[in-house]
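As you look at this complex, bear in mind that one protein chain is not there, while each of the others sits in place.
Per-chain numbering from 1; labels A and B assigned in written order.
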Amino acid sequence: MDALLQFMLSGVTVGAVYALVALGFTIIYNASDVVNFAQGEFVMLGGMITVFTYQAGLPLPLAAVLAIAITSLVGVALNKLALEPARGAPVVSLIIITIGASIFIRGAAQLIFDKQLHRFPSFSGDAPIHIFGATLVPQSLWVIGGAVLVFIALWLFFTKTLTGKAVLATANNRLAAQLVGINTGWVMTLSFALSAAIGALAGVLVTPITLVGYDVGVGLALKGFAAAMLGGMGNPKGALVGGISLGLLEALTAGYLSSQYKDAVAFIVILAVLFVMPQGLFGKSTTERV
Amino acid sequence: MKLSSKWMQLAALAVLVAVLPLFFPSGYYYRVGALIFVNGLAVTGLVILIGYAGQISLGHAGFAGIGGYACALAPAHLGLPPSLSILLGAVISALLAMLIGKPILRLRGYYLAVATLGFGILVSMVLTNERALTGGPDGMAVQGLALRKILRGWGWKLTSGEFWYILSALAMLVGVWIALNLFQSATGRAMRALHGSEVAARTVGIDVARLKLQAFVISAVYASVAGSLLALQNQFVTPDIAGFMHSIEMVTMAVLGGVGSVLGAVTGSAILTLLPQVLTVFAEYEQLVLGLVMILVMIFLPRGLLPSIAAKLKGRGE
Partner (left out) sequence: MKLLMTTAVSALVVLGSTAAMADIKLGASLSASGPAAFLGDPEAKTIEMMVDQINEAGGINGEKIDLVLYDDGGDPNKARTFATRLVEDDEVVAIIGGSTTGTTMSILSVAEDAEVPFISLAGAIQIIDPVRRWVFKTPHTDRMACEKIFSDMQQKGITKIGMISGTDGFGASMQAQCKDVAPKYAIEILADETYGPQDADMTPQLTKIRNTDGVQAILNPGFGQGPAIVTRNKAQLGIDLPLYESHGVASDGFIKLAGAAAAEGVRLPGTALLVAAILPDSDPQKPVVTAYKAAYEAKYGETVSTFGGYAHDAVDLMTNAMKTGGSDPAAIRDALEATQGYVGTTGIYSFSPEDHLGLDLSAFKMLEIRDGGWTLID
């Protein structure tokens, strides 16, 4: 029994990491129909910049805020310099651009920072919390809390605020959005800044658990992308549920079946879900742009 | 006009392949050439899938892995000669593509991308984990091709580099020839109609599902044969061949060069194969430059290098 609980706690922790990455995909996708494969690099930047500014002597909270701010700027730059000029290009080209950006950012990170692994202290210490014989590190609560908060904020943003609706309108029909007076350029800037900020926040929260190095982005982006697709791309609820489900699946498979094939089981389930629900668990059916 | 353009493309490619060695200062260039052709073959398959039929795949390295490991495993365990192992790999890849293609190809856009991605990861995971059979992440040795010895017996002495340059070039030329033929056939036209608009294609009576599956299977066979040739040439294969990065690399080659045209795709594979070799001079900046090239080409030449440049030279669109 305590084993099951331990597997669940592990699954939720890892799942929350995936969910945070998946949530980062949501805004950019909603605003532009682009899946940003450089999203994992935002997570890496969040972690790395915090590590290095913290080592330089800045207090941890300030280092984290700085990391999130700088990463947002990187996000805005990515949009302005790489994606805006290619507007109207087919989806495949946009995928290549974001992959190119991710390679570029990784290359820059290994020059600016280094190729070592890093970590900074957990926010609330490392003393494990005991729950019915299972344990959880306090940092897990930060990650889970972060994922839930970002989810709620995004959900409110898209349903309750005018700006959020403007983002959705821009994605739906850019020209029409412009006609009704939405500044679509500003909407895109905002979307990339927010997505990058969420990615960086994820990096700040998960680094004490997962550690950070210049090349952790690819793995995280892959899992986050899979989680987002499982839940239904573009839907914050999908990102949260998809991320947590993926984490639980992996942990339970590792616990009860085979740790060797836990990632395989996760992908088989994703394939199975997509066969039955081609738009993911919570996806809306839209017209494709491929 | 169309017919001559097909033969012109093929002839130009063949001449290029034949003339280039005259400028090779050392045997190493044969190796690079052979890699370009092997990649070119795999990427030509992707042109059929992405460029003709408009379907994306982020998992084609999985088929390359099957082709590669067929050449490692079949000679070792079944006693099959390597040449037949290429065929065996291609058949397995085709069957697998048929099996998974049916459900997967109902998905669209990013959902298709993630499903194919999942397939590729599953293949590389099996290759990594079934250590007893595949040697695990450390990979396994691959028996060489007997053909070179036979040629030597006939008095045609080739270095390993020259041999693979010629063989890979022939494989690619055959692949390109088939793809160009397909382009002009009824099937090819139907595929392009499908690329334009699936709904429109369906309304004019095209069996969309079957057509997508055909493109998927053909491209899988291309990737598989390319994987086989790579493993045989390297005499060693590791699960990296089926990895996510290899899938991405193949798609990037196709799109960078121009996914709508076979020659463009071959150009793309040449550039992405050459780039890391050229960039060794500033190894530190290799990734920066690579990323930058990908972004800039897509921004300024959105249809890919070759088609965009050709269009600009001609002063008109295709």
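Simple rule for what comes next: a contact is a pair of C-beta atoms (placed from the backbone, for glycine too) under 8 Å apart; a residue touches a chain by one contact, two chains touch by 3 or more.
The model shown is predicted, which means the values in this text are computed figures rather than measured ones.
Engineer: Using the touch definition up top, pick the residue from A:9, A:68 or A:171 that touches the left-out chain.
Structural biologist: If we include the chain that is not displayed, A:9 is the one touching it.
Engineer: If the hidden chain were put back, which residues of chain A would touch it?
Structural biologist: 3, 6-7, 9-11, 13-14, 17, 110, 114-119, 126, 128, 135-137, 206, 209-211, 213, 215-216, 219-220, 251-252, 254-255, 259-260, 262-263
Engineer: Need a quick check: the contact residues on chain B for the chain that isn't drawn.
Structural biologist: 12, 16, 20, 23-29, 31-32, 35, 128-129, 131, 136-139, 141, 160-161, 230, 234-236, 238, 240-241, 263, 267, 270-271, 274, 276-278, 280-281, 283, 286-287, 306, 309, 313
Going forward, only the chains that are shown with their structure count from here on.
Engineer: So how far apart, in whole Å, are chain A and chain B when each is placed at the average of its C-alpha atoms?
Structural biologist: 31
Engineer: Would you pull the chain B residues touching chain A in the complex into a rising list?
Structural biologist: Chain B reaches chain A through residues 50, 54-56, 103-104, 106-111, 113-115, 117-119, 121-122, 125-126, 129, 244-245, 248, 251-252, 255-256, 259, 284-295, 298-299, 302.
Engineer: Give every residue of chain A touching chain B within the complex, in rising order.
Structural biologist: Contacts found on chain A: 35, 82, 85-86, 89-97, 99-108, 110-111, 218, 222, 225-226, 229, 233, 260-261, 263-264, 267-268, 270-271, 274-275, 278-280, 288-290.
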